[in-house]
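Attaching a single structure in structure tokens format; questions to follow.
Left out: one protein chain. Kept in place: all the others.
Residue numbering begins at 1 within each chain, and the chains themselves are lettered A and B in the order written.
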Amino acid sequence: MSYLQLNRIEKSFGAQRVIKGVDLSINKGEFVVFVGPSGCGKSTLLRLIAGLENVDTGSIHLDGREITDLPSSKRDLAMVFQSYALYPHMSVYENMSFALKLAKADPAVIKEKVERAAQILNLTQYLQRTPKELSGGQRQRVAIGRAIVRAPKVFLFDEPLSNLDAALRGQTRIEIAKLHRDLDATTIYVTHDQVEAMTLADRVVVLREGVIEQVGTPLELYDRPANQFVAQFIGTPQMNVVSVAKLPALETIAALKAPAGGYVGLRPESVKLVHEGDGQIRAKVDLVEALGAETLIYVTTEQGVPLVARQTERCHLDVGAGVGIDVDAEVAHVFDAQGRVVSASQAA
Amino acid sequence: MKRLLPRVLMAPAVLTLFLWMIVPLLMTIYFSVIRYNLMQPDQSGFVGLENFEYFVTDPSFSTAVINTLLLLGWVIVITVVVGIAIALLTDEPFPGRNIVRILLISPFFIMPTVNALLWKHMMMNPIYGVLAQVWAFFGAAPVDWLTDFPLFSIIVIVSWQWLPFATLIFVTALQSMNREQLEASRMDGANYLQQLRYLYIPHLGRSVAVVVMIEMIFLLSVFAEIYTTTGGGPGDASTNVAFLIFKQALLGFDAGVASAGALFAVVLANVAAVFLIRMVGKNLDK
Partner (left out) sequence: MTQTQINKLIYVVRAVLSWAVALFLFFPLGWLVLTAFKTELQAISVPPLLFFKPTMENFIIVEARSDYLLYAQNSLVTSVASTVLGLALAFPAAYSMAFFRTKRTKDILMWMLSTKMMPAVGALVPVYVMAQTSGLLDTTTGLIIVFTLSNLPIMVWMLYSNFKEIPGEILEASRMDGASLWQEFRLVLLPLTMGGLASTGLLCLVLSWNEAFWSLNLSAAKAGTLAALIASYSSPEGLFWAKLSAASFMAVAPIVVFGWFSQKQLVQGLTFGAVK
């Protein structure tokens, strides 16, 4: 029995269908990330769970109870908003204790809970300040603290890191992961950033145009994407997806049974550069990005197909140099003309 | 529940306003097609469009329409232009800026009747008025403003009252002006006039829309200023549509004709409203 269960959820805004029939079950204690490009419906789905929007059809069950038509205030969920949505006229302490005060909890209990949360989040010395007097990262922590204090059934995060700068984002990401481990709380986290999805999630839900494309652990999605969309959405740089018709060499290399009009997908790390003349494909180097730990090499094959290769060795190729390409057929992904996977290769 | 709530919350305001609009409107429509003279209550009965014909063919009518538009147009132009100028002038700090601001907005709090009487007697009186004495000081012949330039005088009086409002809106708008933008433009070699043309004026666009809208709402029905100063005269020289209807209703005691005139004013207001929604409303909707 799953903890949070979505059954055939649909939602339209006017004539626009935003969520087109979503089924999903989430287990207790699980960290689930909704990821997808903007406009895919991930935030709407979260808001439907939160009760900030009402579903058109379908049902939502939480902990054995139907909550489809309950108002947000009765669902026992906490949400961290993208803008933090702190109450500007209340101090940090008041912000964090607001929900408990509304629930008429004992003041001594409130004090204890708020202080403990403040300690966990390093906010103890800021409790009497107003949100205006805090930095972006501190506001973010207050928003999380406001959720923690309530010990809700499910934590909802709506792109919580998108207003932070890069360094703080990485740091807060780690804090959220630690927090989840310590509290063992069921969490749903919405983001458009696939790195956040990969690093935080127990399971990732990839959404596109209101439909779930795939659900799985981060590595499942990386190694066995169900379709071309997921394959290209997860992983940077993007997976190389090449029409078989454009690069016939691929067909012969691995004796892949690519259907007519099919595609072959190659992760950058399975594109191996070899000396000019060797390998199955000839190409020219367009650009070399040396990142230190790894090097990305952008090449164009003689058929005019652009490919990216990733290698951990340093690279001394010049732009315009000719290279050969060796493709590791074992880890190639094959898609049919509609972009569905035909035969996912085995993960190494 | 979620769909009901917004309507329930909106209902009191919408319903009362609707009643406030529709009941007088229906009554007005009824009065406008009957004979209804307060001095001759014995005469009554359906007269069709006679009242409309009487009101519209009244030679005062076209004058009143033109006066209404002139008053509206000039006051808007004067308050917007001068208001922007004052707002720009006082935008940078200088000694006593707060006192200057308080002096500037004071006329806004003055009631129209006091405003009108103040100008009529103490400013524009041809013998004792301050303006007459200033004219005399420079050796010019004093002007009898309200007799010789009645509409112009009304425009001055109304502008004086509405200028602070426009200034206030523009001052507030200027406070949100992007300072970095101004600095960037200076780096680009823009002089003050160019900054004015390319930065300040576009920034003030929305506030101009607001000022035009609010002033239109209030100025279409200027009444007290005319009532207390010129009484619409001499002749019809300073009569606007609102005052013409008043003349028919309370001075002519002809409620029927006044109602016909009122319906015309409703049409005028709606034309103005459509115009506003086209020109200004768009601007206000983010």
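As a convention for this text, a residue touches a chain if its C-beta (ideal position, glycine included) is under 8 Å from a C-beta of that chain, and two chains touch if they have at least 3 such contacts.
Just so it is clear, the structure is predicted and the values come from calculations on it, not from any experiment.
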>> One chain isn't shown here. Among A:8, A:65 or A:89, which residue touches it?
In response: A:89
> For chain A, which residues reach the chain that was dropped from this view?
Replying inline: 50-52, 71-74, 77-79, 81-83, 85-89, 98-99, 102-103, 146, 150
>> Touching the absent chain: which residues on chain B qualify?
In response: 5-7, 9-10, 12-14, 16-17, 20-21, 23-25, 27-28, 31, 86, 89-90, 92, 94-97, 99-114, 116-123, 128, 130, 133, 137, 160, 163-164, 168-169, 171-173, 175-176, 206-207, 209-210, 213-214, 216-217, 220-221, 223-224, 227-228, 241-243, 245-246, 249-250, 255, 258-259, 261-263, 265-266, 269-270, 272-273, 276-277, 281, 284-286
